[in-house]
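Omission of a single protein chain aside, the complex is shown with its protein chains in their original locations.
Each chain gets a letter, A and B, in the order it is written, and its residues are counted from 1.
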Amino acid sequence: MALSGIQIYKLLPQTNCKECGFPTCLAFAMKLAAKQVELASCPYVSEASKAQLAESSAPPIRLVSLKADGREVKAGNEVVLFRHEKTFYNKPGVFVKLADSLSEAELQAALKAVEAFHVNYVGIDLSLDGFAVENVSGDGARFAAAVKTVRAHSKRPLILLAGEAGLAAALPLLAGETPLVGPATDGNWQALAALAKEHKAALLVQGESLDALAELSEKIKGAGLEDLVLQPVAATLAGKLALNTHIRRLALKKNFRPLGFPTLAVAGSAEEAVQAVTKYAGFIILERFAPELAYPLLVLRENIYTDPQKPIQVQPGVYEINNPKPTDPVLVTTNFSITYFSVANEVESSGLPAWLVVVDAEGMSVLTAWAAGKFDAERIAKSFRTFNMADKVSHKRLVLPGHVAVLSGELEAELPDWEIRVGPREAVDLPKFMKQAL
Amino acid sequence: MPVEIVKDKWPGSVRQVTLGATAAEGGTRSHTVTVGGEASLPFMHFEAPMPNRPRVAIEIKDRRPDDWSPLLLEVWGAAADNPAEWAKAAEQAGADLIVLALSLTKADGSPTQAADAAASVKAVLGATGLPLIVFGPGQAEADNELLVAVAEAAKGERIALGICEDKNYRTIVATAMANGHLVTARTPMDVNLAKQLNILISDMGLPLDRILMDPTTGALGYGIEYGFSVMERLRLAALQGDNMTQLPMLVTPGFEAWKTKESKVGEGVPADWGNWLQRAINWEVMTAVTLLESGADIVVLRHPESVARVKAVIDGLMQPA
Partner (left out) sequence: MAHTFTVTFDGFPEPVRVPSGSLLSDAVRLAGIELQQPCGGQGRCGRCAVLVQSGAVRRRSSLRLSAEDVAAGYALACQTVIEGDLQVHVPPQEKIERRLTTDRTAVEVSPPADYDPATVQPLRRYTLTLSPPSMDDQTDDWARLQTALRQQAGLSEVKVSLPVLRRIGQALRDGDWTVTVTLDMKTWDCPGCPAALIDIQPGVIPAGDPLWGVAIDIGTTTVTLWLVDLITGKVQAQASEYNQQINRGEDVISRIIYASKSPENGEEMQRLVLDTIHDVLKRACGRVGIQPEQVMKAVIAGNSTMMHLLLGIPAASIRLSPFVTAVNHVPTLSASEVGLGIHPNATVDCLPGVASYVGADITAGVYASGMETAQGITLFLDVGTNGETVLGTRDWLVTCACSAGPAFEGAGVRYGMRATRGAIEEVWINAETAEPTYRVIGGVKPSGICGSGLISLLAEMFMTGVIDKAGHYNTHLNTPRIREGEHGLEYVVAWADETYCGRDIAITHVDVDNLLRAKAAIYAGFTVMSESVGVPLDAVEQVLIGGSFGKYINVEKAVQIGLLPDMPWERFQFLGNTSVKGAYFALLDQRARQRIHEIAARMTYIELSADNSFYDAFMSAMFLPHTDYRRFPTIAAALEETTKNLSRPGS
């Protein structure tokens, strides 16, 4: 059970000495309850309290990190079942599957395509995280050769899907890296665990049921391995969803250690990949690479893993409502989503065309942003310049929200060739204002 | 090692809402469609069986739309010129429900009249036996005028009328009550607003089992995370026993996805965006699947290939292995 701020506070010294960097012990306790600080920041916690608090702060899902050449793909450490409860932290790494049965040329082509792939999404450069090389041939040497080819063309972290022979041949090629290897099953886990341990690899543990997975992970832990990734296997989407949900719930709600590991999902289609992103996969292997799938998938991953605690914002920019012409009015508002929506909806449903300039006010509403100095004449003027508003319209008249009528003078100075009109305070009054006053 | 799974026990469940009325029930539909009834989070069959599968609706227009992606116009071909034909084609494509979205204006630019809307609805009802959902053009005055005519023309058919919004719901709800229809309640991506509108509508006397809620979602890449979380929160609230959120959710991934640049534009975009058609369909399917995972009961789609793929996903999600 997570402790509340007050409960934690009662375990702290209550001296308000401020050494933790917070003005009071209660402020620190609330941050601790929200898992935003480390207990160690308070030098004065008693040993007894420490023991009590440690219990509630240990991560229930182990952090597993795949590494190669300075790149790192992390999974685990998640603390919630639903992103709105806090946030999802570690975006599931997406790995493209490559079979060692491919010819050298085919392999190279596939590698090059993935290596070259990158897209820009709202200023973020998106690309894939690595490769999962599969020992389809069953031949250790061939597998090692394939891994060698992959390493020759890519520095990204790897997943090696192979049995004992394949891994024994390929792992020595990856010295200094942390790949994920396996899957370990009931039949081969001892050998694989030994190899993983020797080469400092993370081990994939496969099972068709929770019972089997838990049993196997316990055995492997017993063999001294800590970095495990679970691969629950089910035939249908519903089955996969159920297994992944069980694992997450058991870890978070019961602190059930045998299943307290990130999971891996193999996605044969866009649909399966969506479920893996939304429902708890820590690593995803894509059966096939196609840019028209990778692009939306990586975007979805960005979306689902954004921090929902941040104020909901829309992109600053110029929004065209009801196909405006250069003669139509220019309205100004902030990028707080609700502010934007209420303005956009009013205008949209009135049927009146308009240009809506959304200024970057750090996601605050008009009044709050004004109060905090994030929506002033300077910022508005800057937006008009960066969005080239002067070129979009034939008139130069802009409508300022009524709440910030005080800015009109300064704005005139900032945008000397624009006529500043003060609009209504509330969005509901906009259509009437536009009909009558413009 | 026997593992005891964690099962959530919920005091509440989603209401069942039935669209359409057969001849026996005073309508002309060949069958009805019931959605809702979930007593667990989406597809947690091990906790409570889902009495009704999520349904796929296809959105058609009363006339050839001016602003749809050419990919869509191409695939629907001549059917897009005639709502009755389009409805038939949609049924062929596997739709469980038809969404007829009325246009603000006719092809010649003059406003759509009440009589035009009523005629379109009649034509669609004549062409297909599927239950029907009708959306107004999305402007308060036009919506009120056209939907009253539609409601009267379709009296007894138990269609769903949309879109009720917090500033414009009274007329639509009143006509739905008078003519035995349902309404869809749309709110902009906010748990509280969704709930508030449900309360306002039910305060007018419309029973809750005649309301579908549309929390709006945003498309993949365009705010879907808000929609996703709002839906999860609404569903959690419903299961926790909050009466006013216990309504099935209708969402419009087709509309959302097909207005994105990724779907609309085929040329002059980065090569890494991949094949246009496949990308556009992926965009629609992936938006829809994300919303199914967060609790959608009706997904409204536009492309027939998306319909096939999403239906297959629903099949998979309805099979507890």
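Just so we're on the same page, contacts are C-beta pairs under 8 Å (C-beta built on N, C-alpha and C of every residue); 3 or more make two chains touch, one makes a residue touch a chain.
Not measured: the values here are computed from a predicted model.
Across the entire complex, the residue among B:Lys195, B:Arg235 or B:Arg279 in touch with the chain not shown is B:Lys195.
Of the candidate positions A:Gly138, A:Gly268 or A:Gly373, contact with the hidden chain is made by A:Gly373.
Residue positions on subunit B in contact with the hidden chain: 166-167, 170, 174, 177, 190-193, 195-196, 199-200, 203-205, 242, 244, in rising order.
Remark: the residues of subunit A touching the chain excluded from display are 4-7, 9, 16, 23-24, 26-27, 30, 33, 308-312, 338, 364, 367-368, 370-374, 406, 425-426, 428-429, 432.
In this text, only the chains that are shown with their structure count from here on.
Interface residues of subunit A, counted against subunit B in their complex, comprise 82-84, 116-121, 210-211, 214-215, 218, 234-239, 241-242, 245-246, 249-250, 253-254, 256, 258-259, 270-271, 274-275, 278-279, 290-297, 299-300, 303-304, 306, 308, 312, 314, 337-338, 341, 345, 348-351, 428. Partner subunit A is touched in their complex by these residues of subunit B: 1-3, 5-6, 43-46, 104, 138-140, 167, 188-190, 220-221, 223-226, 228-229, 232-233, 236, 262, 270-276, 278-279, 282-283, 285-286, 289-290, 293-294, 309, 312-313, 316-321.
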